[in-house]
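The structure's right below; bear with me while I get my questions together.
As you look at this complex, bear in mind that one protein chain is not there, while each of the others sits in place.
Letters A, B and C name the chains as they come in the text, with residue numbers starting at 1 for each one.
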Amino acid sequence: MDLLQTIGGYLFTDIRMAAPVLLAGLGLLLMNWSGLLNIGAEGTMLIAALAAVAGSHYFGSVWMGLLLAMLAGAVFGLLFAVLTVTLRANQTVVGAAINILGLSLSTTLNRVLFGVETTVTKVDSFKVLEIPLLSKIPVIGQAFFAQMPIVYIAFLLVPVMHYFLFKTKPGLNLRSVGENPRVADTLGINVYRTQYLATIIGSMIIAAGGAFLSTGLLNFFTEDMVAGRGYIALAAVIFGKYKPAGIMIAAMIFMAGNVVSNVLQVAGVGIPYTFLTMIPYILTIVALTIFASRAVAPASLGKPYKRG
Amino acid sequence: MGVILEMENICKQFPGVLANDCICFSVNEGEVHALLGENGAGKSTLMNILCGLYKPTSGEIRLEGETVRFNSARDAMERGIGMVHQHFMLIPTMTVTENCLIGDKEGSSVKLDRKEAGRRLRELAERYGMEIDPDAVVGTLSVGEMQRVEIVKALFRGAKILILDEPTAVLTPQEARALFKMIRALTDHQFTVIFISHKLDEVKEISDRVTVLRQGTVVGTHDIDDCSIEDLARLMVGRDIYFDAVTRQQPIGDTLLDVNNLSLHREKSNDGKLLDDLTFEVHEGEILGIAGVDGNGQAELVECLTGIRKASSGEALYRGKNLLDLSTREIMSHDVSHIPQDRQKTGLVMPMTLVENFALQDYYKKSFGKSVFLDWSGVEERSTKLIQDFSIKTPSPYELAQNLSGGNQQKVVVAREISRQPQLLIAMHPTRGLDVGAVEYIHNQLIDQRDKGVGVVLVSTEMEEIMRLSDRIIVLYEGRAMGCVRPSETTVEEMGLMMGGRTLDDIRKGRVNGTPAEEKMM
Amino acid sequence: MKKCLAVLLAVLLVFGAVAIAGCAPKDQPDASKPKETKAGEVDGGEKKDPSKMKVVALLSGVITDNGWNQICYESVKNLADKYGIAAEYNENIAVSDMAEYIRTYAEEKYDMIIVHGSQFKASAEEMARKYPDSHFCLSYGFRVDESTADQVEDIPNLAYVGPVNMGVLIGAIMGILTDNNKVVFLGGQDIPAITDIVSGIKEGVSLTNKDAAVMTDYLGTLTDADLAKERALAFIDDGYDVISASANTAQLGCLHAAEERGVYALGFNGDQYGVAPNAVVLSVMRNYPAIYEDVFLSIAEGTWKSGMVVYTLKDNGTSVSDWHGWDKKLPKEKVDAINDVIQKLYKGELGDY
Partner (left out) sequence: MKALFTTKMKTQGKAGAKQVLVSFGATVFALALGMLLIYAIGFDPFSAVVAMVDGAFGSKNAFGETLVKMTPLIFTGMSYALASRCGLTNLGMEGQLYMGALAGTATGVYVSGLPAALHLPLTILAGFLGGALWGLIAGALKVRFGASEIITTVMLNTIAISFIDYMVNGPMIEPPGINCQTQPVQSTAQLPNLISGTRAHWGFVIAIVFVVLFWLFLWRSKRGYEVRVAGLNLSAARYSGIHTDKNILLVMFLAGGLAGLAGCNEILGIQIRMIPEISPGYGFDGIAVSLIGNNTPFGIVIGALLFGAFRAGGNRMQIRAKVPNAIVSVVQALVIFAVVASQMLLDKWNEHQMKKMNRQESEVA
């Protein structure tokens, strides 16, 4: 029983830590299926993490914070779309610049908004929402049903996104744009509009992941707090073979590495943490080498589309 | 059977080319209407206008008497016009049903109703005698099946008029037979089919009426029963051809290239062969013409001979070596030159200067610099000389290739390849898209080479060019050689028949008239 | 084209909005506002007038990190408040840039240049040799054993300044606070300077609670507060009921975890009561404000000492924050015991710390 409880605890932690990566991964997925390769998730999450704190601080509600974060994400998404879709600029270069912008702008604005105080500005943050009855299920009850609302949202997004992508007409249209924009175009789909929408909505989902980092697990913003999760999300998408459920599993596996290292540390078994941080990245490279020969990525991912 | 579609005085002007010149074209409901013509006759342009991909420069389209304007493929589709392109517009990772549902706006629900769509597809397919598994992933299908999917997709989206752009080009004879059955089933149900082709037998067999295009204009529209295959051939090719020019100075020399039983399979080997058992020789000081309509294996043949593609079987002996075993680099270093078919895509590096382009084939040789460095001053000298010798119009040898006119670009390629002093020169479409002056110039260059004892393989779809320059002509049809003739011993009619899929033996044996095409196809 | 313009306009608007929002609060750090000079308070000495001295702090991170860098910022602010000098600082200086920063200030004849962090050791040593007229203070995390001496170069105008034995104090308090006899301290990265604190903690806990199990470990990050929080939660869930951490901004995550689970936490390097008022009982701080005031005055008075300048507990090198009302919330015997052990440590009654 005790062991089960402990396992339940690990699961709880894993799920909670996976949530932001999962959100970022799902946002990236949407963009990838529209044929856009955005490596700028890290920067988008950072600016969103700050915006969430700012929103929560100025409007007194964590939900307003989330809204503002998603707005900030939308602006970043729009910027990406203007440059890569309309102007057909190199997506990788723009994504890299978005990362630089996210890091530096969040640092700057943090100072401007909250000044130099001896205490960090604390704001309203997400509270755990226990689902009655279900949360009392032994072992998994706490893990699955006593999380913050945004964790539920993240995991509910998995079936929703799957349904959208693979069971609805707009989803099919989106995927056809990512696979072959010319075909989509001849079949009457507005390729550019689809890509714009996918980028903006995708960036908003990524931003929700960023918001969770600052107002979910914590209630303040610190510089560079995303700490590579944007890249891990990028990795999760590839590892998850461009499927929402796959991303969920990938995010949980990657974060389980942290859980495992928590467990090992508590148990007093030290392995160099530097090696643990490498795991997701090494796994991704391995996944890439395995999947690369098969067509799992949308066929025209990263290639700009020119009409006519 | 009333007139369902009329295209009136359609003109389409591309930069530098008048692709359609006042074309009038009308189609009756429920008929199979063939659109016959050589490459560049304007068939595809006309159909792309009809299906909304191009906008005509002038002219109008009337559908069931009503004037329509199409701004996109979708507009045309909504009015019941569906086109099956030569290059399939399908997404290989998706299922048949999904491919048919892309962009579909029917029904109010957002949900993708695969079951219902699958049921409808199956129903459609059954009604017109096609076998289709709606849940199959398109990428796993054969070419013939994919084409069926394209047709069903068009029907599914409400097409009443179906345009098939050279549908049999990618099919095996068996698949082609099945396709014809489908077309018949469709017209029995009052669908109208426009069938683009250059294959005479097919046209004769399947169509009710035929409109022949030549150089952007309509030559005539006829009931198929009023025309023999010979008539069609004459209509299609039908201009006076000059056999004047080329008089030979030297006799033809020894065998230079000896190709035996060269075959090339499609990627999926059961899909048939791209090249089928080709055997021919090229002699020193001879121009061997490879004639035929585009897409009948010419490109593959050239790619096999130049090492870009690996042949499935056979040999091509050249100076004691089998070219099919060598890499491109090795072949080229044995005094072989290659004028590729597309100067912009493969012949030149457009954003590079002329000097750099002149170095493209031989830069690695000692004569282009003894060390690891290229001797650019040498290349520049060479370039300046070539620019003069071939009178290439350019402000400087350092002009970027992309800033030259098409003729001058081609001259650069020809100059480069000829200056390599080849023994064997493989030239593919060397004059495509060029003006008369440039064509003349390049022809003279080829003749010069021949006179120097070079063996020239000239691949061209231009009948005049082939007839005028070649010492012998091989006609390719679906990867097979239909026959080998001397220009002086053949007629336009005979050439047309071979290009349309008759073997020389058949033609000469019986002066065949109206032999059912299916015999050939089986 | 119109669409494109509209999009551009929208981007500009949002940027504008951000900028305006940024202007609104107007709470710029304005530490440089001169306060009244209390010149009479200190003996001016023959060497220098404190109010004319120029001091700058060069920091590796931001002054809002609630820890290592903030405490240094407060040190110069303290000097500014007391002696009417300008509180100058620079943030986020990369290791590769530090020498250049130092040079800039040294060339302007700054009297006291605080280089905050042992990672800047090489730059500080190089520049100290080049600019003998300035006094350089390298904020240093000392190890208790004597091997440090080998690492310290003898440069007359460079001092390696830092408190020692902080770990002992933290450990002693943790030992009293724990109910389960399980305490944990988490370092940011496995760097030797933190190893010192870690070893001190074991010693300190054993002073007050022989039965307590001490766990010390490393987070592997200085910025990832979320990760730090989860790590702390893992320990808390395993029964550890007192937690303390040293990992710049990441350590705030640990305090947050304590707050969430309702266990005790100790702030470190800054008064972190505000981060988690229901968990942070006390904060133990490197007393850099006092230390640097001391060093500042030694420069002014001409009693500057180079080399290892170590402030033990006895020397007031480590400070403990206000109770913030926790002395009312905790059981009285714990409060008393803690007050008692702090006093004894400061007086050196429990050993030479």
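The rule is short, and it goes like this: a contact is a pair of C-beta atoms (placed from the backbone, for glycine too) under 8 Å apart; a residue touches a chain by one contact, two chains touch by 3 or more.
Everything numeric in this text was worked out from a predicted model, so none of it was measured.
The shown chains contacted by the absent chain are A, B, C, with contact judged over the whole complex. From the set B:68, B:219, B:360 or B:492, the residue in touch with the chain omitted from the display is B:360, counting the whole complex.
The chain not shown here is touched by just one of A:13, A:34, A:56 or A:107, and that residue is A:107.
Although one chain is not drawn, the whole complex shows that of C:92, C:180, C:303 or C:343 it is C:92 that touches it. Of the residues in chain B, those that touch the hidden partner chain are 13-16, 306-308, 327-332, 338, 340, 345-353, 356, 359-361, 363-364, 368-369, 372-377, 380, 396, 398-400.
If you put the missing chain back, the residues of chain C touching it would be 15, 18-20, 22-23, 26, 28, 90-97, 99-101, 103-105, 107, 118-119, 121-122, 143, 147-148, 150-151, 189-193.
In the full complex, chain A touches the hidden chain at residues 37, 39, 79, 83, 87-90, 92-94, 96-101, 103-105, 107-109, 111-112, 228, 231, 234-235, 238, 272, 274-275, 277-278, 281-282, 284-285, 288-290, 292-293, 302.
Here is the rule we go by: only the chains that are shown with their structure count from here on.
Per-chain CA centroids place chain A at a distance of 34 Å from chain C. Once the centre of each chain is set as its mean CA position, chain B and chain C turn out to be 76 Å apart. Put simply, the C-alpha centre of chain A and that of chain B have 48 angstrom between them. Of all residues in chain B, none touches two or more other chains.
Interface residues of chain A facing chain B in the complex, by the touch rule stated above, are 166-173, 175-176, 179-180, 182-189, 295, 299. Residues 53, 72-74, 77, 89-94, 98, 101-105, 110-112, 139 of chain B are the ones that touch chain A when the two sit in their complex.
Within the complex formed with chain C, the residues of chain A that make contact are 9, 13, 16-17, 20, 54, 75, 78-79, 81-82, 86, 107, 109-120, 122, 213, 217-220, 222-225, 227, 258-259, 262-263, 265-266, 268, 270, 272-274, 276-277.
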